[in-house]
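The other protein chains are all here in position, but one chain of the complex has been omitted.
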Amino acid sequence: MVGENPSASPDGLAGAALQSALSIAPFHAWLGLRVEDVNDGVLHLSMPWRDEIVSNPRIPSVHGGVLASLIDLAGMYVLLTRTRAVSATASLHVDYHRPASGGPLHVHARVVKIGRTLSVADSEVRSPDGVLLASGRGSYLMRDGGIAA
Amino acid sequence: MVGENPSASPDGLAGAALQSALSIAPFHAWLGLRVEDVNDGVLHLSMPWRDEIVSNPRIPSVHGGVLASLIDLAGMYVLLTRTRAVSATASLHVDYHRPASGGPLHVHARVVKIGRTLSVADSEVRSPDGVLLASGRGSYLMRDGGIAA
Amino acid sequence: MVGENPSASPDGLAGAALQSALSIAPFHAWLGLRVEDVNDGVLHLSMPWRDEIVSNPRIPSVHGGVLASLIDLAGMYVLLTRTRAVSATASLHVDYHRPASGGPLHVHARVVKIGRTLSVADSEVRSPDGVLLASGRGSYLMRDGGIAA
Partner (left out) sequence: MVGENPSASPDGLAGAALQSALSIAPFHAWLGLRVEDVNDGVLHLSMPWRDEIVSNPRIPSVHGGVLASLIDLAGMYVLLTRTRAVSATASLHVDYHRPASGGPLHVHARVVKIGRTLSVADSEVRSPDGVLLASGRGSYLMRDGGIAA
């Protein structure tokens, strides 16, 4: 079940440019996102704990919307490692498997399909010790028929 | 296309208790959520603007993860107005229709189905002047076979 | 929670032309679909029982894929009542609420958003006596920027 076109692309973002693009978004800066690795069409990001991301303060567990944010943004950025033609999220689907009760959280995103109008990426959020907490997929609108700018 | 069991329920949260429950979550407090209205199985929440919710600072537009958060939490809380047996989000699906470029944002959630194991609610996020920005649905796990505690 | 642009459109399909377009698809003919009503952006279709649609022969219950088919096609055809620019299904999401154990099944679809690249419609499948069996949404690619042909 390997994604298509898994090779690296000269049209995509990489290295310091990727971390820099990621951090332009104020919400990403607030989440404290860090690029851990990009390898063969798979992007690994991490997010540290911060108290404001909590939903249930008794557990305490991370809000489902924060986990959805990670799946949304990791999918977009793994596509951006391949082509800069990604424009905006069209839709997002998330399944929640277990409460996320500690940090840092790790997100692994992989390219499923790069299309002319829509591209798709799957992501997983895991605990510090690798337990699957949430997984899902984003579908993203492409600019100019998906041709890299 | 009316949801089931649209009548109010003595088992659900209402009024000040609803606003209070909503604000227990640190992430909800950070978002600044406010209960505007509950009427016949439809919950109306509002969220003020704050600069950290921005994704693209050039537009500036609200991060898709923040809109997903609104759809997730509004769906859970509209179910809680009917039964306290709602436990956790099982899955979330969001479609993004237009960039959200100003606040406050308004979320309207309605009950689709109250079940023993899973309940479903649909939500819409609208701009200050009523334009549809995002819509979607959450599916929620029920506690103790959905019997109100 | 009313869809946008609910008025009828001279660019869309109606009446006998709608039934005729629906029945061109061999799978639709096999399902025996019938247009019951189109009114103010809501399409009502019915599907009779046939033994091959069963998943669990002990109940017997309709296969989830058949219910997904109904939600997919009803969403596309309610959009076609408004604009002929609908091209293909981009994505489909379905929640199953109860087993469907008798026919005919009734599908009610409504327009959520007509966009330039993507349009969205919500649908519900109900039993002969009106019980909600499944609900969901399709997202559809538009042709030529959504301009009616």
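By letter and in written order, the chains are A, B and C; residue numbering begins at 1 in each of them.
In the analysis below, contacts are C-beta pairs under 8 Å (C-beta built on N, C-alpha and C of every residue); 3 or more make two chains touch, one makes a residue touch a chain.
All values derive from a computational prediction rather than experimental measurement.
Undergrad: Decide which residue listed in B:His28, B:His63 or B:His93 touches the omitted chain of the complex.
TA: Answer from the full complex: B:His93 touches the omitted chain.
Undergrad: Which listed residue (C:Arg34, C:His63, C:Arg84 or C:Arg143) would be found touching the missing chain in the intact complex?
TA: Looking across C:Arg34, C:His63, C:Arg84 or C:Arg143, the contact with the absent chain belongs to C:His63.
Undergrad: Across the whole complex, list the residues on subunit A that are touched by the chain not included here.
TA: Residue positions of subunit A that touch the missing chain: 1, 4, 42, 93, 95, 97, 108, 110, 112-113, 115, 118, 120, 122, 124, 132, 135, 137, 139.
Undergrad: On subunit C, where is the contact patch with the chain that was removed from view?
TA: 24-30, 51-57, 63-66, 68-70, 72-73, 88-96, 99, 136
Undergrad: Need a quick check: the contact residues on subunit B for the chain that isn't drawn.
TA: Residues touching the hidden chain, for subunit B, are 90-91, 93, 117-118, 139, 141.
Throughout what follows, only the chains that are shown with their structure count from here on.
Undergrad: If you list every residue number at the subunit A and subunit B contact, are more than half found on both copies (same) or fewer than half (different)?
TA: Comparing the two copies, subunit A and subunit B contact each other through largely the same residue numbers, since over half are shared.
Undergrad: Provide the C-alpha centroid distance between subunit A and subunit C, rounded to the nearest whole angstrom.
TA: Spacing between the chain centres: roughly 32 Å.
Undergrad: Express in whole angstrom the distance between the two chain centres, defined as the mean CA positions of subunit B and subunit C.
TA: Distance between chain centres, rounded to whole Å: 26 Å.
Undergrad: Indicate the residues of subunit C shared as contacts by at least two other chains.
TA: 93, 118, 139
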